[in-house]
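Removed from the display is one protein chain of the complex; every other protein chain stays in position.
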Amino acid sequence: MKEIERPSRNNLEGIGGWLNPSRYGWERISYWFQRLTGVFLLIYFIGHVYETSTIVNGQNAWDSFLELTQTVWGHLFLIMVIGASTFHSANGIRLIFTHAGIGLGTPGRPDYPYNPASLNYRQKSGIWIALILAAAAMFYGFNVLFGV
Amino acid sequence: MDLMSCLECNESIKMTSRTILKESQIMKIHYITGIAAVFVVALHIMMRLVVPFEQSLEYNYIIANYKNIVYVLILEAILVLISVHGFNGIRIILLELRQSRPWENMVTVVTISSMIGLIAYGTRTIIVANGL
Partner (left out) sequence: MSDTAENKNEQMITLKVYRENRGQDSGSHYDTFEVPYKKWTTVLDALLYVKSYIDASVAVRYSCRMASCGSCGMKINGIPKLACYTKISELETSTIECEPLSNFPIIRDLVTDFSLFFNHHRNMQPYIVAKDSNEDDTAKGTFSFYQVPEDVDKYLQFSYCIKCGLCYSACPTVGTDVNFPGPQALAQQYRYFADTRDESKQRLDIVDDRHGIWRCHFAGSCSKVCPKGVDPALGIQLLRSYMLGISKNDKVPAKKIEIDSTNDADGSVGSSNTE
């Protein structure tokens, strides 16, 4: 791509555009959620790798770290992680299919009211399935963690 | 290079810096690590559910897990796949935020070194725990 010398950054939406999912429908909401869960999961993963490394320091170190995480807040945080990873995985798989051009429809001759073929029921139901799976996983996780 | 005079030539009109991997190759890695990670993470979570959850977190049970070579391989796979997938994701986010040569070079260096660092740290845990 030919690089343009110092393109103006005036009036760019910036991160505010990423963080506001409200204006353009479900696909934009899923983009927002995918980013959010991705960053959240990476931070969790780094913490998790550190947390589990305490095992090398013996049982006392391991148990004292467990006291930190096996609390009500620790469990609630873990439920968030469960929901985030389920949504991110399910939505990610949907996105891999769309990036491969599958499930989007074929080009045709547009006519009024010009509804786009790509924003079809398959995409919307894929997003909804990801959300429902995440909710179900969080519910299951709640049952396991709080012993209900 | 003038675009209009380039009709017959086969040279690329891209003028970005040379990269080790093409972006399409990086993204294929991103998709493959993502899909593979779903499977291995699912296995990892199941390991916490085959016995009661609290018991599955006890020190001796965990050490016994680390002695199991199959489980060790699963953990190593998770480490590599998630580190690559996650840090590549952060690389993408950071590249979209700002565009300049120094920033993009910094992003490349930081993400690759973070990947290697986290994999090394996690592998150390696995190897040491396996030896305990």
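Descriptive notes on the structure:
Residue numbering begins at 1 within each chain, and the chains themselves are lettered A and B in the order written.
The rule is simple: a contact is a pair of C-beta atoms (placed from the backbone, for glycine too) under 8 Å apart; a residue touches a chain by one contact, two chains touch by 3 or more.
Quick caveat: nothing in here was measured; it's all calculated off a predicted structure.
Judged over the whole assembly, touch between the missing chain and the shown ones holds for A, B. Against the chain not shown here, subunit A presents residues 1-4, 7-18, 23-25, 27-28, 31, 34, 95, 98-102, 104-105, 107-111, 114-119, 123. Subunit B residues in contact with the hidden partner, per the touch definition given at the top, are 3, 7-8, 10, 12-14, 16, 19, 22-24, 26-28, 31, 92, 95-99, 104.
Keep this in mind: only the chains that are shown with their structure count from here on.
One finds 16 Å separating the Cα centroids of subunit A and subunit B. In the complex of the two chains, the subunit B residues touching subunit A come out as 13-16, 31, 34-35, 38, 41, 49, 53-54, 57, 59, 62-63, 66, 79, 82-83, 86-87, 89-90, 93, 97, 118, 121-122, 124-125, 128-129, 132. Of all residues in subunit A, only 1-3, 15, 35, 38-39, 41-42, 45-46, 49-50, 52-53, 55-56, 59, 62-63, 66, 70, 85, 89, 92-93, 96, 99, 144-145 touch subunit B in the complex they form.
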